[in-house]
Each structure stands twice: as structure tokens, then as C-alpha cells.
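Below is the structure I would like to discuss, written out as C-alpha cells.
Complex shown without one protein chain; remaining protein chains in place.
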Amino acid sequence: MNILKMGPGKAGLLATGLAAAVSFAAPANAADEVVMAVPTFLTGAGAPAFGVPARNGAEVIIEAINKGKLPAPYNNSGKGLAGRQIKAVIYDESGGGVKQVAEFRNKVQKQGVDLFVGYISSGTCAAITPVAEELKMLTIFPICGTPRIFEEINKTPKYVFRTMGHATADGVAEALYVKANMPGVKGYTGINQNYAWGQDSWRDFDLAMKQLMPSVPASDKAQWPKIFSGQYGAEISALMLSKEKLVHSSLWGGDLEAFIFQGSARGLFRKKDVLFSVADTSVYRLGKKAPFGSILGARGPYGIFAAGVDTPLNNWFRKVYIDRYSVPPVGGSYQAAQGVLAAKYAYDAAAKANGGKFPNKDQVIAALEGATYQGIAAPVHMNRSNGHQAATKHMIGVLQWDKEAGEPIMTKVTEFGPDCVMPPPGVNGTEWLKGGMKGAKC
Amino acid sequence: MTVVLEVRDLQKTFGAVVAAKDINVTVNEHEIIGIIGANGAGKTTFVNMVTGYLKPTSGHIEFAGRNIMGLPPREITTLGISRSFQVPQVFASESVFDNLLMAYAIAEVSGMGLLSPLYNDERAARVDSHLDRYKIAEYRNATASTLPQGIRKLLDIAMAAVSKPTILMLDEPTSGISVEEKFGLMDIIMEALRQDETTVLFIEHDMEIVERYVSRVLAFYQGQVICDAPTAEALVDPGVREFVIGEEYHRTRTEAANGGGDNHA
Amino acid sequence: MRHVDKTVTGLTIAFAVLFLADFFMAEWVRFIGLQSLARGAVALGLLVLWRTGLVSFGHALYFGIGAYAAAMLTLIGYHDAFFLVFAGTLASGVLAFLLGFLLRRYRAIFFALLNMAFSMILYGVIVKTEELGSTDGFSLHPPTFLGYAPQGEAVQTTLFIFTLVFTYIVTVGVHLYLKTTLGGMSMAVRENEIRVEYLGYSAEKVIHVKYVFSGLVAGFGGAIMALAIGQVDPDSMANWNVSGEFVFITILSGIGNVGATYIGALVFELIRTYAFEYAPQIWQFILGGSLLAIIMFLPDGIWSLVDRLRKSEG
Partner (left out) sequence: MQELIVILVDGLVFSSYLFMVAVGLTVIFGVMKILNVTHGSFYAFGAYMSATLIGAYYKTDWPEFGGFLAIFAAALIVGVFFGIILERGLLRFLYHRDEHIIVLATFAMFLVLEDVLLLIWGTDPYFAFEPMSLLGSVDIVDLTFDVYSLTLIGLAAIVGLGLWLGLTKTKWGKLLLAVIFDREISQAMGINVTVVFTVTFVIGAIMGALGGAYIAPTISVSPGIGVEVIVLAFAVVVIGGMGSIPGAMIGALLVGISRAAAVHKFPEIELFVIYAIMAIVLAVRPEGLFAPAQARKI
């Protein structure tokens, strides 16, 4: 390369040409379809625990909606969303918030998507919320833990909905359960992944405990393993040596399973009472290796907690799901299906209000705001954050092995009403916790 | 005669190995000095220390009235001592012209001047006249890595001479050059340096070259200067004959006595 | 040199065309364009380093600092794009200046990895800072431009012009800089540091200057990215694979021309976008495969295609 001979400036021309070439690729979607983007983890560590079960749950429900085969209470609602078939665009949520924002714009502006039902990670939801509002895109988050979505990022959402309770509910339900069932507890410690979800989970549980059981101290040596580290030898030793008997953990997926293998081999679960906030993702998979006797949550009435709910919708969902995927649906499957049902409910209700004609976006939004609709396993009340944030009941129990059925079941289950574990409308979760959870109806 | 370089009690040890010991040398303006010695005798170590590549363990190096010991090469170069290398150090994937252009630019500008264009017509003209003096103009656009060994050596030396140093130290300018080419090469170098009135110290194994171009010899043996004398004297010194010349110099030449005198400025 | 500089002409035409196209572009194209400009700027910094013979596997450090500095200023009420981008750029530059004293002593793979170590420390600090949303990061309000506060699509349109103007200035500046003595020393240091020292200049100083420069433009790119996306998070902005992407873009572009970095960044975005759309299960496969193909068959990057074209013409 001769430093004196720089090339000519065709760079820009080439760039312009490329940009022009791609900008002509216009979206081509049929007019009688509703294009529903379903972002979920298809690769990476989030895939087996949440992403793939969520995709499966969404697929089951979308197929039934398109064929008009949903059982009661959706049995008389015709095919599709207000009569139009759903064209699902399922894609990968991996790669971080920035990349997902870019992809969101692509889907909206390039592929002409009509609505989004998806996103699992709090980080992605937090990143997507402002863009969805900016682009005026109906976006239903079926999962996402962080309360910040409607508490900080957008307090007056118009286009963004979340159809399940947020992380504050988990912490409150867990603390309530501990107070009711383990009155003699002398202290608690924790092991949570060192990232936003782990930090939030511990903070909310810790705040709720400080309110409900103020005399019970938290350990100052709660463990913070790096996410996806998979090696917990030292952490398990530290937990076993700690004087606190109760251990709070929001580990999930591969990390959770590795922790359980390594902890079981060392008798951790015999020595300590471990409370897992999202371990339902792994219980079926672990089978007899699961830590029986541990306290479990599923972030609501989902997965293993819904196993005994005897409604036509739930029975149908479990059967179809198990037939198709050979495993029972877990939390993610229920939550994603619940998110798609929100769209079903809203489009149909809006069409009805619109005299049977296919509704526009604002009508769909109006129908969903503040509504109560039937989820797979429990009613969903869209009654927080101007009717954009759901509240559902919550359930915590103890995991046991059912010898007869040959599968894990929940025992000693306590149900908490939606208004017991979710902060009242308009109240910030953290402040609610710090202020003594005023207005909770338990 | 003016003293330009004074080295006193220079010492260099690598762990237990003594690479240089008690070196005392005074160099006068316009001298042409040959440094001789067997491999490992400490010749290159001496050059490396004077030009700042190696930091001496102890001693004193005075150049143009100031102590330059321990200064980095770039400062010593800026003060006026340049060097060439046994293995030519050039910008291998650039043309001969670009090599010298860069050498000129670095020699000519500093500070904010570094942000002026590298190429300008005046500088290019200076590069071309430099190429002519070193007789490498025909290789102007050749990539340095493709040059024949002799030409690459010339380029290396030409680059070192760009800044018109007070002292130029050449590390084996003729090593790796065929016998037929050696004298031609040395003639080019010495003529160019004579015009610049540069004081030259060069490391050399070939006693014919030493005899022909050099007025004074420093002979190294085991890290020490065992002889510092006019060429004719040095070449008959018994120590030099035993430890340095050895089998390298078999022939006796009657005209040896007035070797480098012709080229003395 | 004495004639019209073709690269400057080309860049001027290209940026002018993009400037006009801004008003007609599909939104998603503009968005990809914005990202390409931001990533291209980082690659421009890497190009300067690369010409000096150095590769950094940690420039997400400066990208991240630029992005987070701009984003954090919005938290305390500053929203002007000029100020945010200037601050992000400056913050990265200052950090690069400080770390430069250490890093300029290193070469080759050690330079690359020490950069990575520092970037991972930043990553760790962000993850550990719950106030900044840990791994979730946080979002920014749309920026204002010297008092002008666009809404909706106008935000992106304005930001695009803003970015175009600044990347144009930076890019032409870099191009002219590369022709100065200091710029030319990139080559000299890469080829032979010993010679540079013996010509009387400090190779480390040269490297330090280039390093600070690369930090500045990476910070610039990060700040632009933060404004364009409206969101910062450590996984997209400070993790090691982000650094890898920048090196990817640099290789894709080749180091032959400053404008090529933006084409490289654009091609990278397009590959990723289309792979994501048409092969969501194997987009990494396609991305990796494309990179391999470039390395094997276009060793000097996309720019070498232009060179070939020119040769066949002439």
C-alpha cells in the first residue's frame, strides 16, 4: 500500500447505492392477515428455560386461534383475531437491548408487523418500551420481570402492555409465604445471578422481608455469582457455612440446574431451606433430581402450579402441549400463551364494539386497557398503570415428588390475590415496599 | 581538533556476563574510525550504548558538551548521533522514496509541524537529490523488501544520514556484500558522508576496508578496547594480531600503512 | 495531492447524497444507516490503529464510555445532542489518553488483550451498578438540537443529519490527517519501530496519539449509538463480543480507505438484519460464515473490490 496513493472516493457512492437498493424492498403482507411478531430466545442460555417453552406456548395458542378451536370461554369467537388469520413472525431475542431495538424497527418499518407479543428479558422490554411508544406499535410483553417498565421508563403508556405481574409481586409473595410458614426463621441469605434480574429479585424479597419480618436480619454475604458461570462450588460452601438457614434464589435455566446438581451432591438442600423464585422452569426436566422440599414460585399461577387447575381451557392447553412437545408446559409457555390471548381478547372485543367490523389499532388498545380476560390458568386483570399492567394471583408452595403420578407436584401451596402482592395502581413498587405495603388486600 | 564524543569508563554487564568494561574513547571531529574485533568482542554493544539502545551499567558518555548516557535513541539521534544497522532497518513494504520521505519528514518537523502534509514538492526534491548522492535513484519506486542486499544497506545508511548527523555509526556496512561490490559501496557512502563533513565510526571485519578508509582503529576484545591507535600502528599491534585479526587477515600488504588517509576530510 | 483529492470529493458527494436521501429514506433504512455511521466511526478509529500495526479487542470500552457518558448526562437533565455527543467523545478521549500511557508500551496480541481486560472491567462496573440498571441498562429521552426538540420520526431524521455532518467532518479530518507526517508515521511504526526511534521520533508517542484518536471516535460512535437507539446496556455496548464486531467491521472494510469503514459497517448491519429475518435459528452461522468468506476470499476487505474494479477499468 502506497501511502501517497489513497483510492478515489467511490466509497460513498457504493454506500448510497446499497442503501437505495435495500430501501426498495417494501413489506408485502396480505390484507386479511394480522402480522404478529413473536420475539423470544431461540438461541443462547435463555432458550431452554424460557424462550423455547414460550415459543411453544405461543405456537399452540396461535394455531388454535387461527383454526377457531379454542375452548371456553373463547369457543364462540370465530377464527383468527376478529376474523383475520395471525401470521406469526417468530424470531430470536438474543443479542442485547440495542440489537433488539434495531430489530424492532426493522420488523415495524420493513416487514410491516401489526403487533408484537413477546420479549422475555427485562432488559429487552426496558429497551423496547420507548421505541414501541415512539413508533406507536401495539406491543404486549407476556413475561419481563422488571417493574421499571411502567414505573420509570413510561408512566403513561399507550401502546405497551404487560400481561403478567412484575417482579415486586414475586418478592412480596415469597416474603408472605415465609412469614406464614416459617415463623421461626432467624435470618436469610441468598444466591442470585449478578445481573439486573438477580439484583432486582433479591432487592424486592429483601425489602418485603424487612417490612413483614423486621426482626429477621439479612446476611451481608449474599452470593452474587456471575451469570452463566455454571460453577458454584465456593458459593455452596459459603452458603453451607453461613448461619442463616433460609436461602433466596432467583437462579434459572442452566445456572439453576447446575446449582441444584452441585448443591444436591453436597447435601445443601437437606441443610438449608432454599426458596427458588423461578425454578418451575426446570422441575419437569430435573425429574427426580429436583430439590424436593424446597420452596418454589413460578412468578404466578403458571406451569407446575397450574397442573391441577381444572378448567376447559387449561385442560385443553396442557393436553395439546404435552401431545405436541412431549413435556408439560412450564411458566414461560403459560405466560406467552396468556400474552397471545390478550391479543385475541382485545381484537375480538374491539370488533364487537366496532359493530363487527375489523377494529383499528386504537380500538384494540381501548379494548385491552383496563380489561379483565381469562388467561390459561387464571383471570388476568389489566388494572395497573392506566390499564396496561396486569395483576394476577400468585402462588408459592413446596416441591414434592408424587410417587403415584411419577412426577413432581406442588404441596402446601398458598394463593395470594392480585391486590395482595402487586402494588396498588399508581404506586411505585419499591416505595410501596419501603412504606409498609399500604393498601395490600390479602 | 575538536572533541565531539568522549566516552569514559563505560561498563555494561548482563547478569554475570561483562559485555563492556573500562571503555575510554575520545572521538575528534571529522575522524573516520574503524571498530574491529571478533564476534562477541563488544563492538555492537559499544555502538548500542552510545546510541542509547542499551543503557550502560556505569560510565560517562559526553557528546557535544553534554552527558547523553541513558538517553533514549530518539533523543540521541536528535542531538546528532545516528546509526545504521547490521541488518538494515527500513520500512520494508514501502518504496525507497517513501522510506526517505519519512526520514526527511521526521528530521525536518516537530510539534505541530507533524500535522503538515507528509509530501510536498520541496521535500520530494530533497529526497531525490539524496537518492542521487547514494546512487540508488534507479530503485526510487522499488519496495524496500525487494531490494538487493547491497542496495538495502545503502538505503539504511542513507536514511541514517538524512538528518546530517555530527556522528554516524555504521554497524558492519559491508557484511553480506560480495567482495566485488564492497569497495564501490564504501566509496559511495564515504563520498556522501565526506560532503556532509560527518564523523564516522564503523564496525568492520574486512581489514582491506579498514586499511583503505579508516584513519584510526579501535580494537575490541572481551568487552575491552585493547588497542586505540592510527590504522597502520593498530594493524601491526601484537594484541590486535593475536586476538582480532587472527586468520581473517593473512596477507601482508606493504601499502597498509596509509590505508584510510585518502578519504580523510 | 496538488490535484483535487478524490477521496474527499467522493466522501463529499456521498455524504451530500445521503443528506438529501434522508428525507426520502424508509425509516428502517435510515436507522440502519445511523447505526452504520456509529459503528463505522469506531471502525475508523480501529483503522488508524490497524495502520499502525495494532488491533484492539477492547474498543467496546470507549464505545461504552461514550454511550454511557451521553446517557448518564440525560439522567441529570441534559438533552442537547451537541453537548451529549461532545461529552461522550471527550470522556472516551480522556480515558484513552490516561490508559494510553500504559497501553502504548504493548504490541501485538498483548495490546489487543489488555484492551479487552479493561473493557471487561468497565462491563463489570456497569453490571454491578444497579443505579444504571445493571444488565438492563436504561433508556434516554429523545435528544434536542440547540433548542430544537423534534418529535416522532423527526428525531431520527434530525439525528441522521446531525450524525452525517459530524461523521463527514471526522472522516475527512482523518483522511487528511493520514497524509500528514504524523499520520504517515502509522506506516513507519508498523513497519519498523527501531528505525522510527533512530530517525529521532518516539514510536510510543505516535501510538499514544493514535490510541487517543481511536478512543475519541469510538466514544463519538458510542454516543451517537446511544442517541439513535435511545437505550444503553452493557451487553450491547461494553461486552467483549461487541469489540469483536468492531474488528469484524474493520476487516470487512479493509484499511485501504477511510470511507470504506462505513460501507463495512453497513454491510455488517445488512448481513445481520437479513440473517435475522430469514434464518432466525442460524443467524450466527451466517454472520460467522460471511466473516470467514471475507477473510479467505477478500483478504483486503470490501475496498479491494473497488480497487480491482478500478484496475480493470484502467
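The chains carry the letters A, B and C, assigned in the order they are written, with residues numbered from 1 in each.
Basically, a residue touches a chain if its C-beta (ideal position, glycine included) is under 8 Å from a C-beta of that chain, and two chains touch if they have at least 3 such contacts.
Given the structure is predicted, the values throughout are model-derived calculations rather than measurements.
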{"item": "Chain not shown: contacting residue from C:138, C:248 or C:276", "value": "C:248"}
{"item": "Per the touch definition above, residue among C:152, C:173 or C:289 touching the missing chain", "value": "C:289"}
{"item": "Interface with the unshown chain - residue positions in chain A", "value": "42-45, 47-48, 51-52, 194, 221-226, 228-231, 233-235, 237-238, 240-241, 253-258, 261-262, 265-267, 282, 285-286, 289"}
{"item": "Absent-chain interface as seen on chain C, which is shown", "value": "55, 57, 102, 105-106, 108-110, 112-114, 116-118, 120-121, 124-125, 127-128, 194, 240-241, 244, 247-248, 251, 281-285, 287-289, 291-292, 295-296, 299"}
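Criterion: only the chains that are shown with their structure count from here on.
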{"item": "Chain closest to the middle, measuring from C-alpha centroids that were averaged per chain", "value": "C"}
{"item": "Farthest chain relative to chain A (centres taken as mean CA coordinates)", "value": "B"}
{"item": "Distance from the mean Cα position of chain C to that of chain B, given in whole angstrom", "value": "45"}
{"item": "Cα-centroid distance, chain A relative to chain B, in whole angstrom", "value": "75"}
{"item": "Multi-partner residues of chain C (at least 2 other chains)", "value": "1, 179, 184, 187"}
{"item": "Numbers and ranges of chain A residues touching at least 2 other chains", "value": "1, 3-4"}
{"item": "Touch list for chain C against partner chain B, complex", "value": "1-2, 177, 179-185, 187-188, 191-192, 194-202"}
{"item": "Contact footprint of chain A on chain C as seen in their complex", "value": "1, 5-15, 17-18, 21, 25-29, 31-33, 35, 127-128, 130, 133-139, 142, 152, 155, 175, 178-179, 184, 187, 225, 229-233, 235-237, 239, 255-260, 262-263, 266-267, 269-270, 272-273, 276-277, 280-281, 283-284, 303, 306-307, 309-310"}
{"item": "Of chain B, residues touching chain C in the complex", "value": "51, 72-75, 77-78, 82-83, 85, 89-94, 98, 101-103, 105-107, 109, 113-119, 121, 159-160, 162-163"}
